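A single protein chain has been omitted; all remaining protein chains appear in their positions.
Labels A, B and C are assigned to the chains in the order they are written; within every chain, residues are numbered from 1.
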Amino acid sequence: MAARRRSPGPGGTATHLGEALPLERKLALYRWMRLTRTLEERLVALYRQTKVVGGLFRSLGQEADAVGSCFALESRDVMSPLIRNMGAMLVKGATPVEILKQYMAKADSPTRGRELNIHFGDIGPAGTTRGFLGQISPLGDMVPVMAGVAMSFKARGEDRVGLVYVGDGATSTGAFHEGINFAAVQRLPLVVIIENNGYAYSTPTSKQTAAAQFVDKAIGYGVPGEQADGNDVLAVYDVTKRAVDRARAGEGVTLIELMTYRRKGHAEHDNQSYVPAGEIERWAAENDPIDRYVRVLTEREKVPVATLAEIDAGVAAEVDEATEIAERSGTPAPLDALEGVYADPPRERPLWFREGADVSGLGQERPEGWGTWDAGKGGAR
Amino acid sequence: MAARRRSPGPGGTATHLGEALPLERKLALYRWMRLTRTLEERLVALYRQTKVVGGLFRSLGQEADAVGSCFALESRDVMSPLIRNMGAMLVKGATPVEILKQYMAKADSPTRGRELNIHFGDIGPAGTTRGFLGQISPLGDMVPVMAGVAMSFKARGEDRVGLVYVGDGATSTGAFHEGINFAAVQRLPLVVIIENNGYAYSTPTSKQTAAAQFVDKAIGYGVPGEQADGNDVLAVYDVTKRAVDRARAGEGVTLIELMTYRRKGHAEHDNQSYVPAGEIERWAAENDPIDRYVRVLTEREKVPVATLAEIDAGVAAEVDEATEIAERSGTPAPLDALEGVYADPPRERPLWFREGADVSGLGQERPEGWGTWDAGKGGAR
Amino acid sequence: MAGTEITYLEAIREAIDEEMARDPEVFLLGEDIGAYGGAFKVTDGMLAKYGEARVIDSPISEIAIVGAAAGAAHMGMRPVVEMQFIDFIANAYDMLTNYVATARYRAFLPCPMVVRGPSGGYVRGGPFHSQNPEAGFIHTPGLKVVYPSTAEDAKGLMKAAIRDDDCVLFFEHKYLYRRIKGVMPAGDHVVPIGKARTARVGTDVSIITYAATVHKALEAAEKLQAEDGLSVEVIDLRSLAPLDDEAIVATVRKTNRVLIVHEDTRTGGIAGELTARINETCFAHLDAPVLRVTAHDIPLPYAPALEDFVLPQVDDIVLAVRRLAAW
Partner (left out) sequence: MAGTEITYLEAIREAIDEEMARDPEVFLLGEDIGAYGGAFKVTDGMLAKYGEARVIDSPISEIAIVGAAAGAAHMGMRPVVEMQFIDFIANAYDMLTNYVATARYRAFLPCPMVVRGPSGGYVRGGPFHSQNPEAGFIHTPGLKVVYPSTAEDAKGLMKAAIRDDDCVLFFEHKYLYRRIKGVMPAGDHVVPIGKARTARVGTDVSIITYAATVHKALEAAEKLQAEDGLSVEVIDLRSLAPLDDEAIVATVRKTNRVLIVHEDTRTGGIAGELTARINETCFAHLDAPVLRVTAHDIPLPYAPALEDFVLPQVDDIVLAVRRLAAW
């Protein structure tokens, strides 16, 4: 059995497909990663200003994994992200404005203030939507759901592929197991990516599985399994592209394990006391996916540093502008809560004690521990 | 990948431990298999007389798998059977009288008429009970529960092992996955046996998994996996004994796949229309576990045919006697239904419309399709 | 076919068949529903008629089939999922209550799907093949729940459920599968979800019930008419979510005496919700307390004498109505 790779350092995966990308697309990869990081940094600032409602979840150090994998999809394909896949959502067309509004629970946010952080989506017939499906909190549930999305592609003979992310922790759920098994048996066009970032909340992978590596689960589902260095964006692209191609060719499910590392806590309030000393610093110093990719671009691809600086500036401006737009939006009107539990009736009636009542000033207390960055307070997603 | 072995014929598993058993124990194996078959045949007769309440489930052709595996346990160990593991229950000390009473829903049956067929158990501290835990119908649930039983052994430093059976079909459940993964991570003394009998109700294994073989799931849980010919009772004993020894030595979980074949329908009412022509007959002719073992005993072990005939006669007498005893028992009194939902209160009160009412003649209609052997009628477990 | 009498089970099959013929997006998913035709043969013949792409035998994975149905439903398909026994819907409780029920509200995603399966007791099925799990779901906003008692409604509600733009849980009473028969109305027979049915007109006492106990209530009503001269109205709810408040209010205001009967266990069963609604809307019209005849709060045992004790029976209803009439 291969040893568990929990130490930083570039992996040995071949990146032929990634290397063959035209420079323009290679720079796009850089831009998405930079946008992800910059936007998250902005969210941290807003969180500390208590403008974010609820918790904040970072993907620091995992940007390559999210961006590189989703980059292998076509626009007609459908992807279901996790909390740490904001980068994948950006690639698939989610905008910083949407994300900021959503985190701030604005009235015109994608879910109109109904769901948290990046729990939103846009799916439907090819060509009409961007093709990402919002997750729900119970882990693993998106695997069966994405199997169903892929089932619709197969049933209709559409040339579309589904991709679903799960964390190392979520592999322990019944939903993950039932979903991937179902998809495998039905030979659905689905790529399942396990993002092994070493932790599930505070739980290290050694307490999540006794397997040497998650990719070892593939054979038990009768599907090809591949592992790649999740912090090498081209390697991630490569392994995902191969899997997507297989799915598109009717060869069914692939299970991919991307080796990465969660440098921030589960959410902003988590002080990571459970992490061995020096581990985070080592990954930051030796294996930051953006730093690594900058070296690839500047050293191997001979991209001038100024080009990257220009991209960075563009990203910063985009995030500034998005923040301004998002902050301008208002909060939802209380009565909006009544719309659309069912198609029919389209609207619930207010309960008798609210009929005609003025509901503008209800409640409004801000619970302690939510929407602030005091690490000592409870609350988790 | 190894090809899926779905055709009959002895497998190639070594049977050193089995072969080394003293003759007396080898004959015990024969007796348990014969008792299983004879008792089930008696149940069929009672079923056709509509004396069995509910469905009847056969293990015809799978006796070696149930008996050989459970034979590897010590009396202090705990085992959780499936519907087709009556043989294992007999080995663990369940009596034909109990089984017959249970199938006939008698007042003094092990569950006093509360649960079906062989859904009953007897577990507790070592030495006080026989060590088998009754299953419930939802498939896969016994895997986590047996993980918990094994956890208690580990927590207390007891020298005891748990064994749990699942069908090929039940491997698709979330409960199986979560349970074996949990047990593997915790290195619990648990043996998990997948009985691959080719079908889950009408569903062939090819629609249950895309894996070449179920034992391929072992590596994904980080546990040893072994496969054996489930119709070779000594091979079954062998592979299970090794796993039990590992568990006892603190080496954690083993996943075993036993290759066998379900020669009867899911239950007696199932006419097996979905089975390819000739398949059942071929297994019956070429790979009956009792026939095979008779040959081993008479040819290799030189056991006189008369010895086996004597065992058969003993078994027949035992089943006759057990039937007589079981038939003499009465049905439960209606008010027994109120006892023991909770420890406290120990008894529910009858609802107001039953207070003091004569409840002896309520209902009593026998629904069509239950407890008869008319294959056309519905009903399944 | 209009004109001939068919069973409750055949009526369900006919509805599924007609909807599959009408709408190519309708497909079936479940365990042993293809070649075998389902544990109770509800989908018998469907594989032959519609092929493997539309009649899909699944692994034993209730979470996956409900979740996959949701994903397909988002994309415009119309899955009809079978639970081999409705008892196993418990395995998909998270997927149904957390994912499916909230999809439209939290994500504006349509999730038109039907989850159906053999439900209910009186068949010596024991604790895991006799359940009535409706209470755990009518509690969840976003789900619809129906539970028919007649062959006509079984067909008409199934057609409505398949056409509904939200998830409908369709409970089929296995005791009624082959016992209850009916002649299907001609044409495209659709029974709207959310409307109760007056199973028997009466003026003295109302019984509100659904599924198998509708027939127990009707039997009791006949007996009460014959022996006591009491005129009993029987309301068959048919839809448990949404409830037909109008029909409930109408019968209560008419008779002023209400008995609620359900086969489900007592505590937390739907009778509580009905009592609350009646109390809120008809307090001044009640001449007696709303009474309940239900199962005892006990996991259903399988020995006939025990099952019969735990479940509500005709004589219980007779006794309860007499008590109400005499209040």
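By definition in this document, contacts are C-beta pairs under 8 Å (C-beta built on N, C-alpha and C of every residue); 3 or more make two chains touch, one makes a residue touch a chain.
What you see is a predicted model, and the numbers here were worked out from it, not measured in a lab.
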Give the labels of the shown chains that the missing chain contacts, considering the complete complex.
-> A, B, C
Option touching the unshown chain, where B:L90, B:I118, B:V149 or B:A210 are the choices = B:V149
Taking the full complex into account, find the residue in A:T38, A:T95, A:T129 or A:T203 that is in contact with the omitted chain.
-> A:T203
Residue touching the undisplayed chain, where the options are B:G68, B:G179, B:G230 or B:P289 | B:G179
Where subunit A meets the left-out chain, the residues are 53-54, 105-107, 112-116, 119, 136-140, 169-170, 172-175, 200-203, 207-209, 273-274, 331-338, 341, 348, 350-351, 353-354, 357, 359, 362-371, 377-381
Pick out the residues on subunit C that sit against the missing chain.
-> 87-88, 90-91, 93-94, 97-98, 101-102, 105-106, 127-128, 135-136, 138-142, 241, 243, 265, 267-276, 279-280, 283, 286, 288-292, 297-299, 301
Positions on subunit B contacted by the hidden chain, ascending | 111, 114-115, 119-121, 123-125, 133-134, 136-138, 141, 143-153, 155, 174-175, 178-179, 181-182, 185-186, 340-344
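Keep in mind that, in the parts below, only the chains that are shown with their structure count from here on.
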Reference subunit B; chain at largest CA-centroid distance | A
Report the inter-chain centroid distance for subunit A and subunit B in whole angstrom, where each centroid is the mean of the CA atoms.
-> 45
For subunit A paired with subunit C, centre-to-centre distance based on mean C-alpha positions, whole Å | 40
Taking each chain's mean CA coordinate, subunit B and subunit C are separated, in whole Å, by 35
Which subunit B residues reach two or more other chains?
-> 172-175, 207-209
Residues of subunit C that touch two or more other chains sit at 58-59, 61-64
